[in-house]
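Complex shown without one protein chain; remaining protein chains in place.
Chains here go by letter, A, B and C, matching the order in which they are written, and residues are numbered from 1 within each.
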Amino acid sequence: MIVRLMQRIAILLASLVVSSVMVFAFMAVLPGDPARVALGTSASDTAVAQLREEFGLDRPLVVQYFNWVQGLLTFDPGNSYISQAPIGPQIADRLLVTLWLVVTGMVLACILAIPMGTLMAVRHRRPSGLILSALSQVGVAVPAFLAGILLITVFAVGLGWLPANGWTPPAEDPVLFLKQLVLPALSLGMVQAAMLTRYVRSAVLDVLREDYLRTARAKGLRPTQALLRHGLRNAAVPVVTVLGLHLATLLVGAVVIERVFVIPGLGSLLLDSVSNRDLIMVQDVVMIIAMAVLLVNFLVDVAYLVIDPRLRVGGAS
Amino acid sequence: MSALDTETAVKSAVPAGRRRRRPMTGGLLVGGLIVSVVLGMALLSFVWTPHAPTLVNPSARLETPSLEYWFGTDKFGRDVFSQILMGSRTTLFVGFVAVGVAALVGVPLGIVAGMGSRWLGELLMRGNDLLLAFPALLLAIMFAAVYGASTLVAMVAIGIASIPNFARLIRGGTLQVMKTEYVIAARAAGRGPFAIGLRHVLPNVSSLVIVQASVGFAIAVLAEAALSFLGFGTPPPTPSWGRMLQESQEMLSSAPRLAVFPGIAIAVAVLGFNLLGDGLRDRFDPKLEDRR
Amino acid sequence: MTPVPDTAPASAQDSPDDVLAVRNLEVAVGGRKLVEDVDFTIRAGERVGLIGESGSGKSLTALSIMGLLPEDLRTTGSVRLAGVDHDLVGADETRMSRVRGKEIAMVFQEPMTALNPTMRVGRQIAEVLLIHRTRPDRASARAAAVELLAQVGLPDPEAAAHAYPHQFSGGQRQRVVLAIALANDPALLVCDEPTTALDVTVQARVLDLIVRGVEDRRSAMLFITHDLAVVATVCERVMVMYGGRVVESGPVREVFTRPRHRYTQGLIGASDLSVVDDRGRLITIGGSVPPAGHFPAGCVFRNRCDSASESCATRPDWRPTGPDSGYACFHPVPENGAHRTGVPMNQEAGRA
Partner (left out) sequence: MPDQSTSAKLAPGAGTDPVDAISVRDVTRDYRRPRTSLRHPSPPVHALRGVSFAVPQGQRFGIVGESGCGKSTLLRILAGLDRPTSGSVAIDGRDITGLRERQLRFVRERLQLVFQDPMSSLDPRMRVGDIVGEPLVAQGHPNRRERVAELLEAVGLPTDVADRYPHQFSGGQRQRISIARALAPRPKIIVADEPVSALDVSVRAQVLNLIADLVDELSLTLVFVSHDLSVVRHVCDRVAVMHDGQIVETGPTEQVYEEPQHPYTRRLIAAVPTLGKALSGVSAADLNREYRP
């Protein structure tokens, strides 16, 4: 168990290092001088040179890389080339907003998808299961931003029940916060739920075909009991994998949803930085998102160790 | 007799000659139909659109659907139906290139990772997992930040981000094929790894490739729409469903139909590719079924 | 699924001793019959073998008795179990679940996948006691589980109860499955190829445990296998299935030494590797076993049978030769001619 855990940690660290090199290298090879890009073509050479020196852009790439990593590790990634404002606090604020969205969306998705998917699997031959299955297929086909637009059209523009956009921190006005959270979280969650439902369905269907489920029924458990007692834990393994993988999709989905609902999250920050050509900010935000995904994949690996006893005792069987 | 044997018993009740061909499922039929329609629309747009899709006509702004303008016009007076037709071209083009890139890199990668030593396989798959940390949209935004937004950037980014899906699936299939006795027999017959990969592995994982291509197409359509929606995809004036949606957003209260048509187009196209993919998966050999 | 009314004469069944009475059992998928006209009775404590090759329908018969067939297979006929006041064919899941694991239990072929990989073995055994409330509480069920593990000969049953299935070998897992099946002292134990996936020495051990298990509990047993020698070792009576029908049945010694059906005769010949002709060749049955549901009409064996004639195109009637024995063949092996094909038992036994 410990060895497995250490292996996972080593893989996580290696992945973080490699991905940071990738992000850095990608940004470093870009055509043109970031300082020139930041100041615009009309800036004087001395101003550019000054900016370069200020941000250490004149130093060797390796030094720049380590400075950057050090900045990330100490939560002090320096200042933006463009606004000159410190990057750290901005990212932290925005990250919090995005996390609210993503976590609410994910929780909504799980609440909807796990029972629905199980039901679909159990009734996969009956009309109710087929209808649910068709619905989920349609759900998968609707992009989150389209769902957002539809929700706005119906609930904000049409019925006027909820605000169409905006964001208020929970500490400021909890009620407004919740009102503003509902639609974006729902658009993320519903689409995610549709996808997740299909994975839950296929995982449960697989488990339903397992010999040990037949053993359970031969013991005298009714099919539903057998599934609940013996099936779900085993079906959880593939579903957890998908949850991990889909967190990346969800994070990216949030980028689009933030744009739809005008929410000042990490996504908006990324998009704004791209349009402002604030490359150091882009680099940092991309790295934060990549780190989040890698971290979640690591947690998924650890979750396996908890769910599946076969992985805990290494080598056996 | 295990459950599997019972299944074989049931399956073998089907006449031997037809054992491999299973009846068309509804999903496969509907999926195939939708995909054909989208393909037809794209082909049609080369020879005919009711109006020039990019023609700005100030005298016909925000027309409601009519015989003249089937889906109405947008705030610049452009015909929505013509734009949808042209948009299908963009969508399919992006899908083809993205899936092509992903398959061309991912399939060989998966096969090599499955046939090579365990060490090599693990290494390739770890690198593969790393790519998962950069979803299509993030890659495309990064690319766009550096090279500027363009269809090419969108396609390549979506393609690169889809490589892991192919590689992972194909590696799984390859590992299964490599365990079979016919591969051992081929080795004992003196076949080299290249011949085995080409003659045994590739044909036996080809159904996986087709299924994943179909599903990958759906993913690409979604990603392209999202990118265009954000302004990182196809630049104006080339029509694109995603950008049509984005342009519609400011008119939601006055002309919600502007969001409806491209929205339906995207959803139906994605649905079509997904249904096709799932249908094909059910139809092909269940032994090499996708193991997610 | 409606149970077919019992048409067989009442005198031939329902003697107080009968544990299981199967009448006119039929399993079909999409109009294709996989099992047809299966009729038999098992008495208390009796060990009956059901023998057949692939596609013979032997496993489907077992699963239909348990009510565990896949949904798309239809069962008709009647299966009555002593002490159960309803027909098992067509009974709903709630009623069947009260019978399964208590009155009838089953051991499956594939021990590697028959146990839940994420649940400790002790709990999996205790569960069957708790479901049927044969033990009042968790603690006593757990103690009983350890006791059962000891009975099936697992060393250190306490530790075994605490382990997960993947920590056991195939043979050990099959013993756990057996412990689960025997936990509630079932009236009938159904074994479906329980040792086919096991090594010879392990098979011997598991067979021994199965026989001792049912003997100790005075349980009846239906033992399904393709291996003639195993059935002869374990059972008192045997039914030979081919093409979804029982083609011959009778006491083990009688069927294996004086087979009447041509298929039984061929099967015994083909499985005996110690008998060769003057050219050193084994006795064979021509052709191959058709896939399930694709056997010829009339006598199911006629396309592989040397004695087949035109009359075999109609279905042969069951010809009883005793209370529990009989065959369905137009051209049976003559009673005095059996010595040519039966087992040369003295020779063989002497060798072992």
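Rule of thumb we're sticking to: contacts are C-beta pairs under 8 Å (C-beta built on N, C-alpha and C of every residue); 3 or more make two chains touch, one makes a residue touch a chain.
As the structure is a prediction and not an experimental result, all values here were calculated from the model.
From the listed residues C:76, C:134 or C:233, report the one that touches the chain absent from this view.
C:233
Kindly state which of the options C:44, C:143, C:159 or C:283 is in contact with the chain not pictured.
C:283
Identify the residue among B:51, B:78, B:200 or B:243 that touches the chain left out of the display.
B:200
In terms of residues, what is the contact footprint of the unshown chain on chain C?
Touching the missing chain: residues 53-54, 199-205, 207-208, 210-212, 226-230, 232-234, 252-253, 256-257, 266-274, 276, 280-286, 288-289, 291, 304, 343-349, 351-352.
Which chain B residues touch the hidden chain?
16-17, 19-20, 180-182, 184-192, 195, 199-200, 203-204, 285
The working rule: only the chains that are shown with their structure count from here on.
Determine the set of chains touching chain B that also touch chain C.
Expected: A.
For the chain pairs A-C and A-B, which is connected through the larger number of C-beta pairs in contact?
Most C-beta pairs in contact, of the two: A-B.
Average the C-alpha coordinates of each chain, average all protein C-alpha coordinates together, and give the chain whose average is closest to the overall one.
That would be chain B.
Report the chain whose CA-based centre is farthest from the CA-based centre of chain A.
For chain A, the chain whose C-alpha mean is farthest off is C.
Using Cα averages as centroids, what's the distance between chain A and chain B in whole Å?
21
Distance between chain A and chain C based on Cα centroids, please, to the nearest Å.
Each chain reduced to its C-alpha mean, chain A and chain C end up 54 Å apart.
Show the residues in chain A shared as contacts by 2 or more other chains, in ascending order.
Each of 210-211, 214 in chain A touches at least two other chains.
Which chain B residues touch at least two other chains?
Those would be 2-3.
Flag every residue of chain B that touches chain A in the complex, lowest number first.
Touching chain A: residues 2-3, 27, 126-127, 129-130, 132-138, 141-142, 144-147, 218, 222, 225-226, 229-230, 232, 245, 248-249, 252-253, 256, 259, 263, 266-271, 274-275, 278, 292 of chain B.
Any idea which chain A residues touch chain C in the complex?
Within the complex, chain A touches chain C at residues 125, 210-212, 214-223, 225, 229-230, 233-234, 307-310, 313, 316-317.
Could you list, by residue number, the parts of chain A that touch chain B in their complex?
Those residues of chain A that touch chain B are 11, 14-15, 18-19, 22-23, 26-27, 30-31, 137-138, 140-146, 149-150, 152-153, 157, 164, 199, 202, 209-211, 214, 238, 241-242, 245, 248-249, 251-252, 255-256, 259-260, 270-271, 273-274, 277, 279, 282, 286, 289-291, 293-294, 297.
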